[in-house]
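Below is one structure, written out as structure tokens; the observations come after it.
Here's a slice of the assembly, chains where they normally sit.
Letters A, B, C and D mark the chains in the order given here, with residues in each chain numbered from 1 onward.
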Amino acid sequence: MNLQELENLLRAHRNGELDTHAALQAIKNLQYEDIGYARVDHGRAARQGFPEVVFGAGKTRAQIVGIVERLVERVPNVLVTRTDAGVFGEVRNVAIDAEWHEAARMIRIQRDKTERGEGEISIVTAGTSDIPVAEEAALTCEAMGNRVRRIWDAGVAGIHRVLAERESLQSARVCIVVAGMEGALPSVVGGMVAVPVIAVPTSIGYGASFGGIAALLGMLNSCASNVTVVNIDNGFGAGFVASLINREFVPQQE
Amino acid sequence: MNLQELENLLRAHRNGELDTHAALQAIKNLQYEDIGYARVDHGRAARQGFPEVVFGAGKTRAQIVGIVERLVERVPNVLVTRTDAGVFGEVRNVAIDAEWHEAARMIRIQRDKTERGEGEISIVTAGTSDIPVAEEAALTCEAMGNRVRRIWDAGVAGIHRVLAERESLQSARVCIVVAGMEGALPSVVGGMVAVPVIAVPTSIGYGASFGGIAALLGMLNSCASNVTVVNIDNGFGAGFVASLINREFVPQQE
Amino acid sequence: MNLQELENLLRAHRNGELDTHAALQAIKNLQYEDIGYARVDHGRAARQGFPEVVFGAGKTRAQIVGIVERLVERVPNVLVTRTDAGVFGEVRNVAIDAEWHEAARMIRIQRDKTERGEGEISIVTAGTSDIPVAEEAALTCEAMGNRVRRIWDAGVAGIHRVLAERESLQSARVCIVVAGMEGALPSVVGGMVAVPVIAVPTSIGYGASFGGIAALLGMLNSCASNVTVVNIDNGFGAGFVASLINREFVPQQE
Amino acid sequence: MNLQELENLLRAHRNGELDTHAALQAIKNLQYEDIGYARVDHGRAARQGFPEVVFGAGKTRAQIVGIVERLVERVPNVLVTRTDAGVFGEVRNVAIDAEWHEAARMIRIQRDKTERGEGEISIVTAGTSDIPVAEEAALTCEAMGNRVRRIWDAGVAGIHRVLAERESLQSARVCIVVAGMEGALPSVVGGMVAVPVIAVPTSIGYGASFGGIAALLGMLNSCASNVTVVNIDNGFGAGFVASLINREFVPQQE
């Protein structure tokens, strides 16, 4: 709720257009819709071109479909992450234009394809096995109106593979680097570019990779100063933040 | 090294202006200076308005002074982090305009004060004890040419304290949120703004805070999608990335 | 065993109504019944209106049914937690009025529905995926004679969702807050109310949530002073303690 | 802020007694005072008889004294935890009746000694070395208007020591159990009483106690259903929650 809206409400109340009880309810219900098992958040997304996102893991199929049904009435772009083809089958019943992305295990509804980014977002993976997480990031970036460059399998043990991409990396507005195992790639990319690098550790590896902890720690301790980190396998979050960085800045009216 | 420079070198070599051995050396020595215990990285910083940064911990006093001495010859702004007043005393001998910031334990030399940011950077702390880390971030942002808004002691257990700052947070280009203990503040701020939030866990706390691990994990698992994380107590890194986000995007010429 | 009972035993023994061996046996067997694989604890529960609880995980179906069979002879309310529909099928054979609660994976026999609480117990979840654990808590509270208010999906990243429930939270005798991921909600609720908050971390999340550790640590480090914590996913324990807090205090006769 | 206050504000604004800007400020500033390095939270504490608490660790001496100075103007009881005798010396300059408690490393100002509890709070330690944490809890309970019974050095390896206290434990409204090493005492006490048990792990121990982790885990996994847990060495938090439990319940007027 921005101040403008609150001011309007206060004015309406003062003028007697709104009684006190109605003013209280209006404030309370302004921003979400309670459907029992979820409080669906509206408003901001629709206004700003964000996709609404449903984190699929841990929700029943009926819950996911119910939430998507509410969302598509109000926002043009919707993502469902960490889901499966079965859910997709039912989501298509309420959104015929939903797409299924197997590698990323993501459902995407993208009705608004306006380009909103200042530059390009480069997404790099260290290995072939990191591609699913990187695709989750890439699909998110696209759903938020960005051009994406995909650079797969450019890990540090064959350093010439990433060096060969130096120029395209240096021309991006922001880089996403996806790596498992020792998670060293973000440091190398970070040293090559002058823009923010979002590091995504993946759970790829075995033994002392501890499901991505080794990569996560490596990235948190990066000696490159322009690296920030998201949760293990969180391609969506990386794509979301990269999109915010790439979006042209228009100061909000206070 | 961008392609233009390489092309020039190749041309010069082809034209016979450079013999083969000299071409090899030029490529090799283009970007750093080897002073024995350190390879001082020049070039990029001077060109782009970045401060050079010396991580003070684990270096001897003589090493720090030696490195600073080389840096100030080439770049206008220099930061020394995680250092102490004793080192500062000697650094002043080689840079009379060095400043000492006690709370942040940082030396700052800032000869170039050009403003380079598109908007403002808001920095919020959860508690009073988190201020030193937040100051490290703030001083870094300023050294990189940004306006900073400081909001101290606005933790979630008194949620009205951060809600009261909603407008100033929403008008920033990027927010830095510094918190120890449970590290919950970035999620709350993240839910309030439509810009990137850089979360800095601090080692403030005791018992099961495990020197900042609790805050770090909390931030990595943030349910707000616009949050990325840096290392525990890494105020410098947060300030550095925030500055890159706030800087106007000018695509590099390839 | 309270002192009164022991005194009676000693008196009876002194008066010769009980020989020495019998006195020893009486003390030994007073409080439980040994059925081989379990020592079924009677007495306290029946006297005080507590349900008896069988932790289902790790017990065979036959063991669970055997224990329930003994319990229903003596206590009106019985809960079986962490079990499945197959066990429920057999439990119905020995307790026709047993209910199956799918979301909570709990069997409940509730013959005594006396209301015993002073006020209401509010139960809040951060997300939709936390509902099963919260339902375990809610069903336990109800089985112990409490009124429960359920507030689902009110996590901190959309802070207005929980702020909208401020009044109902503030009118409760005790709050249970169930959250996974970063586990920040108990701190926010704790700051809003003047009653005890019982925080239940859930295993909801991925990557660096480490099966609930992130949420657990967040809650243990809460900056709100009125928060205590139970084990990950321990909805039953939270409901049990909340019920004890909500019960009117009548000092035991010594 | 309760609804009544908000209603009054809205009414005053409607009646023209308050202009719009003043109404916004009033809402914003209602509950805390910004003194630069801290936002001092007033109001609730004064109204409800809570002591205000300053967590001393990580704050400078000047900061602590400054905060205490503001607090004593408004609330009768103030606690400063995790501090030292040097700070106490300066606090006495602004609060002549401040007391120093060496074992608990706590400063206490207690001008309001109204008794507010329904029953007694029993505090038990496993060993002699756990007394400082237990004293922090005891002093907090007393500052919040409760009668406290102290039972020191009653650990499980000499089970008769705690069994001998059965009656006094059973007559309490709530028990606090403080233990390091294996942290087993809360389970035993929990099995003996029908009231909530707040378990406080301490950092007492060596080797595989890992600074209190062993005790913390033991308590989180307690097989007694009436046990909740606070952070390692958090005597204050345990005392605070125990006081809330022991306070007579008067539903807030909505």
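Note that in this section contacts are C-beta pairs under 8 Å (C-beta built on N, C-alpha and C of every residue); 3 or more make two chains touch, one makes a residue touch a chain.
Only a predicted model underlies this, so the values are computations on that prediction, with no experimental measurement involved.
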Remark   = Full complex copy count, 4 shown, is 8
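Here is the rule we go by: only the chains that are shown with their structure count from here on.
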Query = Same or different: do the copies subunit A and subunit C touch each other through matching residue numbers, with over half of them shared?
reply = different
Ask   = Hey, how far is the Cα centre of subunit B from the one of subunit D, in Å?
value = 38
Inquiry  = Taking the mean of the C-alpha atoms as each chain's centre, how many Å separate subunit B from subunit C?
reply    = 49
Request  = Provide the list of subunit C residues touching at least two other chains, using ranges where the numbers run on.
outcome  = 127, 158, 207-209, 220-221, 225
Request  = Spell out the residues on subunit C that touch subunit D in their complex, using ranges where they run on.
outcome  = 2-3, 44, 48, 50, 53, 118-119, 167, 170-171, 173, 194-196, 198, 216, 220-221, 225-232, 236-238, 240-241, 244-245, 249, 251-252, 254
Request  = Within their complex, state which residues of subunit D touch subunit B.
outcome  = 1, 28-32, 36-39, 41, 55, 57-59, 63, 82, 201, 203, 211-213, 216, 231-234
Task = Within their complex, state which residues of subunit D touch subunit A.
result = 3, 6-7, 10-11, 13-14, 16, 20, 23-24
